[in-house]
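On to chain A.
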Amino acid sequence: MAGVTLKNVVKRFGSVQVIHGASLEVEDGEFVVFVGPSGCGKSTLLRIVAGLEDASEGEIEIDGMLVNDVEPADRGIAMVFQSYALYPHMTVEQNLSFGLRMNGNPREDTNRRVQKAAEILRINELMKRRPKQLSGGQRQRVAIGRAIVREPEVFLFDEPLSNLDAELRVQMRVEIARLHSELGTTMIYVTHDQTEAMTLADKIVVLRDGKIEQVGKPLDLYDDPANQFVAGFMGSPKMNFMEASVKSASNGSATVKLVNQGGAMITLPVSDGPAVGDRVTVGVRPEHFRAAGQGDCDIDLNIDVAEHLGSTSYIYANTKSGEQLIVEREESRSEVGLEKLTASIPAQQAFLFDAQGKRLN
Partner candidate 1 sequence: QSGELTIWSWNIAASSLEAVVEGFNAQYPDISVRVDDLGNQQVFDRLLAGCAAGGAGLPDIVSIENHEAEIFWAQFPDCFVNLRDLGYTEELASEFPDFKRTELEVGDAAYAMPWDSGPVVMFYRRDFYENAGVDPASIQTWDDFIEAGIAIAEANPGVTMTRADLNGDTEWVRMIGNEQGCGFFSDDGSAITVNQPGCVAALEKVKEMVDAGIMTAADWDEKIQANNAGTVASQMYGGWYEGTIRSTVPEDQHGLWGVYLMPSLDANGPRAANLGGSSLAITSASQNPEAAWAYVNYTLGTNEGQVTMLREYGLVPSLLSALDDPYVSEPLEFWGGQAVWVDILGTLDDVVPSRGTPFFGDADAIVQAAQTQYINGAFESAQAALDDAASQIALVTGLPIAE
Partner candidate 2 sequence: MRARNRIAYGFLAPYLLIFAVFWIWPIIYSFYLSFLSTRAVPWTWAPHMNWGRLWIDPAFWNALRNTLVILFIQVPVMIALATLLAVLLNSQLLKARGIMRFAFFAPVVVGEVAYAAVFRLMFNADFGVINKILTGVGLPAVSWFSNPTAAMALIIMAVTWRWVGYNAIIILAGLQSIPDDVYEAATLDKVSKTKQFFFITLPLLRPIILVCVVLSVIGTMQLFAEPFLITNRGGPGGATETLGLFLYRQGFTVLNFGYASAVAYTIAGLAIIISLINFWLGRDPK
């Protein structure tokens, strides 16, 4: 087992720079998830760790050793690919044992490891099948099994679940979490699905355009995002953002006017307060809205569409000036068919961002 350290890693493809100096510390045994929108460089960063791409600049250490020039196979890592990358012409068993066989690993040891991996993943009955004869979830298991038999110190996953359908994805997600707790190995996991990130990670790394935006525990990112991007990225449905301007700012709090809510005012607890007159953004998660009067600032909404899911409902609403908001409500059978709604913002759970998107607190 081993930790992974990145120091100022830069990656250029030709003249295009796609990773702009990423530094990161992954502890031994930690489950780290890279998230970020498509094209932000998650896969690239992971492939640099794997050694499939060379870093243009910077250092990569695994278990305290500089590995920039170590061959991928010698880094003590194993990787699971988005498309599984199973050898289509080999049976499951051959897929699992291929690497060991090719490197002259003793037969018994190979068999033992394959057997163990198969048990961990419950694919014993599939050993004689070809990848084509497997379902998506089974393929995914075999791909993970192939990583397990290497007995690596670090597991790398590149969007391993994105080719599965929703139900299977949830199921495999739980299995991967279980695998991590069983093996206790360091894992680095790439996804663009924030739910996966929230549910799997010990530590989430949010990337954006080749830069690391924030690193932290899932709930910390949820509760305490560093900026508007992270705030918007974590949580589903997305956080609502409302334009506002600062009316007054005192030590430890600021009063802002929600310009699109007919001038409703709200006072938020911020210490590094903004200047009066600044354009700011107020962020409220759909699940944090309260019933009328129970928060610190009531706003009136016209309901566009209400989605009733049984236990909760999402209200898609707009304000007089057309700003779209989503409000989560506990399901109430009596509210079906309503046209208007008054929601209230609790100041403690609202966020304030400056014009550059930086979180103010």
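Regarding selection, all candidates are chains of the complex that A comes from, given by their letters.
The working rule: a contact is a pair of C-beta atoms (placed from the backbone, for glycine too) under 8 Å apart; a residue touches a chain by one contact, two chains touch by 3 or more; residues count from 1.
What you see is a predicted model, and the numbers here were worked out from it, not measured in a lab.
Listed candidates 1 or 2 all sit in this complex, but the one touching chain A is 2. Against candidate 2, in their complex, chain A makes its touches with residues 50, 52, 71-74, 77-79, 81-83, 85-89, 98-99, 102-103, 146, 150.
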